[in-house]
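A single protein chain has been omitted; all remaining protein chains appear in their positions.
Moving on, here comes subunit A:
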Amino acid sequence: MITFILRRLLLAIPTLLFISLMIFLIVDLAPGSPASQIPLTVPPEVKAKILEQMGVNDPMPVRYALWLRQFFIVEPAYWIDSLFGTTLSEGQQRIVSWQFRGPVMDVILERIPQTLMVVGSAYLVGVLIALPIGIYSAYRQYSAFDQVGSFVAMLGFSVPTFFTGVLISYIFAIKLGWFPTVYDTTLKVTDWESFVKQLRQMAMPVMVLALANAATISRFMRSSMLENMTQDYVRTARAKGLSERTVVLKHVLRNSLISVVTVIAIGIPSIFGGAIVTENIFKVNGIGSALINAINVSDLPMVQTIVFIFAILVVLFNLIADVLYGLLDPRIRYD
């Protein structure tokens, strides 16, 4: 298992290098030199520093290497410094955002909690809704419940989140006035009242994302259950007189969950993509809205960094899914 994980980690390196090269090239090959994209409001000395850090006059491979160095060496060095008080990173230029004129990472670290809070709970709610629905749909295949479930799931992945988001915010925030339209990031949960307030402002974005996630996961759960339901071991379990409850919830469910767990793991990074839209609609001050803002004011370092972080998340969770699959399913042996 360890050798498998190590091998996968090594394989992830070329993938990440390839993606980083693509991200770098897209921005680098864009019309207009990067220097001309720096807004005029940036003071000259900062501009000179930024240009030096990007190595404007160097050939493309050198600039790419410089960018990688900043991302993988300088930024972690700063992080280690702030943790242990060392001075690894002294005098190194960090990746600087053009709009905030501060390090990109500081902004991102500030934004991540909001995203994790909203997106994370949405995913959790989605999974919690999806599993029982999927299990029951499979157990009563072609029943009315299953039919309705299929239809709702089809709606869930056909209706884009930006439309469900707008619709839900129109109905619940504007017409009924149950929830606030704007997410208040400054809100600190200190007592019961502020906790309720936090719940209320999270309700709509969580609803939208949970619906979209639940649609896919419930379908996977259903088909995985169906696949296992006809297996011989299920007949054996029934034949030896186990209760229906034990057969379905212990034998079938456990085996069906193996593939569903990996689907859930693979889905985690993609929800950050979905969060871009949802954060935009509900004005959640998270990493997705940071990306959109950065794109609108063409803050290229910020854009590159956030996109690359998304890519790392995708690769990481694919790896986790693979490892989980191996751990959960004893039939799979990698060595």
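Please note the rule applied: a contact is a pair of C-beta atoms (placed from the backbone, for glycine too) under 8 Å apart; a residue touches a chain by one contact, two chains touch by 3 or more; residues count from 1.
By definition in this document, contacts and distances are computed from a predicted model.
Per the UniProt record, the chain missing from the shown structure is "Peptide ABC transporter permease", taken from the list "Peptide ABC transporter permease", "NADH-quinone oxidoreductase subunit I", "succinate dehydrogenase" or "Stage 0 sporulation protein KD". Here one chain is not drawn; of A:Ile108, A:Ile268, A:Val307 or A:Ala321, the residue touching it is A:Val307.
Here the missing chain is touched by one residue of A:Leu109, A:Leu155, A:Val196 or A:Leu327, and it is A:Leu155.
In the full complex, subunit A makes contact with the omitted chain through residues 14-15, 18-19, 22-23, 26-27, 30-31, 154-155, 157-160, 162-163, 166-167, 169-170, 174, 269, 272-273, 276-277, 280, 291-292, 295-296, 298, 303, 306-307, 310-311, 313-315, 318.
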